[in-house]
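Below you'll find the structure, written out as structure tokens, and then a few comments.
All protein chains but one are shown in place.
Moving on to chain A:
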Amino acid sequence: MTNTIIEFKNVTKQYDNDSPVLDHVSFEIERGKFYTLLGPSGCGKTTILRLIAGFTEASVGDIYFDGKKMNDVPANKRQVNTVFQDYALFPHLNVFENVAFGLRIKKLKESVIKQKVQEALTFVNLAGYENREIREMSGGQRQRVAIARAIVNEPEVILLDEPLSALDLKLRTEMQYELRELQRRLGITFIFVTHDQEEALAMSDEIFVLNRGKIQQSGTPIDIYDEPINRFVADFIGESNIVEGRMIEDYLVEFVGGRFECVDQGLNPNEAVEIVIRPEDLEITTKERGKLKVKVDSQLFRGVHYEISCYDEDQNEWLVHSTKKANVGDEIGLYFDPEAIHVMRFGESEADFDRRLEAYDHGDAHEQ
């Protein structure tokens, strides 16, 4: 038995003659992991969720659940449950009846229902709230009722559609921990949709970054943060400095008028590329010691660090995250390690990209 629970094969979703919402998307979802679909609004992430839940049908392509084709199975017969963005709790039912809704449809015995609902509510720390009306619950509590209502049915997969977006920052951070913890305790698959990259990085085992109906990149949070495949991913996940450059030869790249040692190889000589350097990988130093010479333009205090915006002679902006303070107007140097340079090829497919990165690992192994 494979570990795959959901598989999309070449799925396209298109309304009328508009450009497709999902464009030939294929992926596999494994049992028991926390997945995040991440992307800007309109990228197709919610459509994937609705396709899995069965609220909408694919125009082209097949969806498999546990190896069985699911395209024609109606939503109410699928082994998945959803936590909706606005929670969609039934306002005419109290907390107990909301959670019991799915069990009552299955016509379970009253005693069984009671026991399961109690368990689910205890699981989300809401024991004792059974008889409350939904309108008497706070945002965070409603969120938990919605989760309890989903898990009480013991589905194989739980779909979460931006469930934290309506909460304030502090509660949202708390719920991130709780959701992650919940998923570990339940051991079932969570598919979480969000446009918040921090949320995605913090919670997921695996992230799918989507844009314009296509999966741009998939991988662990660390993979995606450290090795973005293209400008979109680099820009969307975290802060980035992105400049155009040229690969002179293996391990040597040219950008903003200088040549720098890097760890990338296997590209064509003189190939045009894009360079990403994360703001926290830039180090402030003196003009003489720096690899780049820049002028400090503005500075914001962000609590953990200063966010310093600098410009080089060609008016490229360089964002620096530093615990050291700089003075606005000063000319300073920026230093970075060869490993800090991440080289992106134009129009590289995810498969090619993965192959290239794998080759580096082998290369490293040879040198050591």
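FYI, contacts are C-beta pairs under 8 Å (C-beta built on N, C-alpha and C of every residue); 3 or more make two chains touch, one makes a residue touch a chain; residues count from 1.
Everything that follows uses one rule, which is that contacts and distances are computed from a predicted model.
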Omitted chain (choose from "Spermidine/putrescine transporter permease", "ABC transmembrane type-2 domain-containing protein", "NADH-quinone oxidoreductase subunit J" or "Acyl carrier protein") - UniProt protein name: "Spermidine/putrescine transporter permease"
Residue, one of A:P91, A:G257, A:G329 or A:G347, that touches the chain absent here: A:P91
Option from A:A53, A:I188 or A:V253 whose C-beta touches the chain left out: A:A53
Residue touching the undisplayed chain, where the options are A:P20, A:G102 or A:P228: A:G102
Which of A:A75, A:A272 or A:A359 contacts the chain that the document leaves out: A:A75
Among A:K45, A:R149, A:H195 or A:R345, residue touching the chain not depicted: A:R149
Residues of chain A in contact with the chain not shown: 53-55, 74-77, 80-82, 84-86, 88-92, 101-102, 105-106, 133-135, 149, 153
